[in-house]
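This part shows subunit A:
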Amino acid sequence: MTSANSAQTEGPSPYPSAASLEFQHVGKRYPGAVRAAIEDLSFEVPAGEICVLVGPSGCGKTTAMRLVNRMIDLTAGDILLDGVSVTRRKPAELRREIGYVIQQIGLFPHQTIAQNIATVPKLLGWDKQRTTARVQELLTLVSLDAEMGERYPGELSGGQRQRVGVARALAADPPLMLMDEPFGAIDPINRARLQDELLRLQAEIRKTIVFVTHDIDEAIKMGDRIAIMREGGHLAQYATPDVLLADPADEFVARFVGADRGLKRLTLSAIKDIQLLDGLTARVGEPAAEARERAARHGSDELVLIDGGEQPIGRLPVARLDGKPVAVEDAEPLAATARRQTSLHDALSLVVADGNRPLVVVDDDGRLAGLVDLKLISDALQTRR
Partner candidate 1 sequence: MNDFIDAFKFIGDNASLLWHLTLDHLALAGAAMGISLLIAIPLGVWLGHLHRGSFAAINISNIGRALPSLALISIGVALLGIGFVNVMVALIVLAVPPMLTNAYVAIDGVDRDAVEAARGMGMRGSEVLWRVELPLALPLIFAGIRTAVVYVIATATLGSVAGANTLGNVIVDQATYRLPGVIGAAICVAALALVFELLFAGLQRLVTPRGLRSRRRAPAEVGPAVVGTAAAESM
Partner candidate 2 sequence: GGSSSDTNTTTGASADTSTSAGSDTTATPVGQIRLGAPPEFRNRPTGLPGLRAKYGITDVQFSPLTIGLQYQALDDGKIDVADVFTTDGQLQSGKYVVLTDPRNVFGFQNLTPVVSTRVLDAEGPQFETTINDVSSKLTTEAMQRMNAAVVLDKQQPADVARAFLDANGLLRAGTAGAGKPEITLGTKNFPEQFILGQLYAQALEAQGYRVTLKQNIGSTEIADRALRAGQIDMYPEYIGIFNSTVAGDTRTFATKKEAYDAGKAFAERHGFTLLDLTPFTDTDALAVTRAYAAQHGLRSVGDLASASGQ
């Protein structure tokens, strides 16, 4: 089944260029360092995907990333960008084709936001109006109003600066983006907002993105693939979040993703991704017998009572069905309802909180869409290996 942030890999992208990235037995030993920061690292990132490097502090994430745009040079192996070795390129030129966002953002305080964003286009010698057009485009892309363009970094909030940093990295429409803990310094609330923003953005621009973090939840949320690294740049596991949570390669990964990986996995998919139970409904005024018979057929001891407009009214325990036709007062109020885009994680939460009774799912227009029960949810986990 497809994952919640699968949007990233669907539909036509307005931007043509996304490059594949391949690490081939990459090694890096810093001059004078006793042991290599990265010993032998190999993995491949398909074009247009987000690959998250995650791991404990000092495991080599930043190093691996900086090897790509040759901020530092590798001491073994090779890195291919769209099949071409980066070592064949002039560093400066290479970097102009790779968006780079560092944790501290590093905006130029002496330049306006617009000038900051225009940096690479200027370096590439774009003409004036093309550049300005692009800057406007990017400001809207990261949802900053054009007016902001004239401001100086000193006049922006932390979150806004982060967005500018991203916009600046995107300026020349690079096929590859490197983001080193871009949201590391931001409080949890704004952090979540920026994460969602980046995902929305990526759904549009569809870049190849290498994203460094040491927060596993962020990794799961952001990554199409996750590379879990450990001391010395060893690749503990490289897989989709789903596989990673489903079967961790070893003890280290298991501990790293956490004991509740089962539940974490549920955050990856939404109700819309699974087949809902239906038919378990009763209409106001219909004969009790029919309803009871329908419930029995589904082996359920309750139905969802809906009105003429298909709007769910409440739960209807079969026990309540005496001879009379089904009436509104027979129903118990609903503790909660879910929508199709609710994540299975939240759905499970609602089910469990409601004593494991099936959860009522409604469409955006409020009409009954179907039911979710524990079995469906856990089945989802089973089928997704």
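Basically, contacts are C-beta pairs under 8 Å (C-beta built on N, C-alpha and C of every residue); 3 or more make two chains touch, one makes a residue touch a chain; residues count from 1.
Keep in mind how these were chosen: all candidates are chains of the complex that A comes from, given by their letters.
This is a predicted model, so every value here is computed, not measured.
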Candidate number, among 1 or 2, whose chain touches subunit A in this complex: 1
Subunit A residues touching candidate 1 - in the complex, by the definition given at the top: 69, 71, 91-97, 100, 102, 104-112, 119-120, 123, 152-155, 168-169
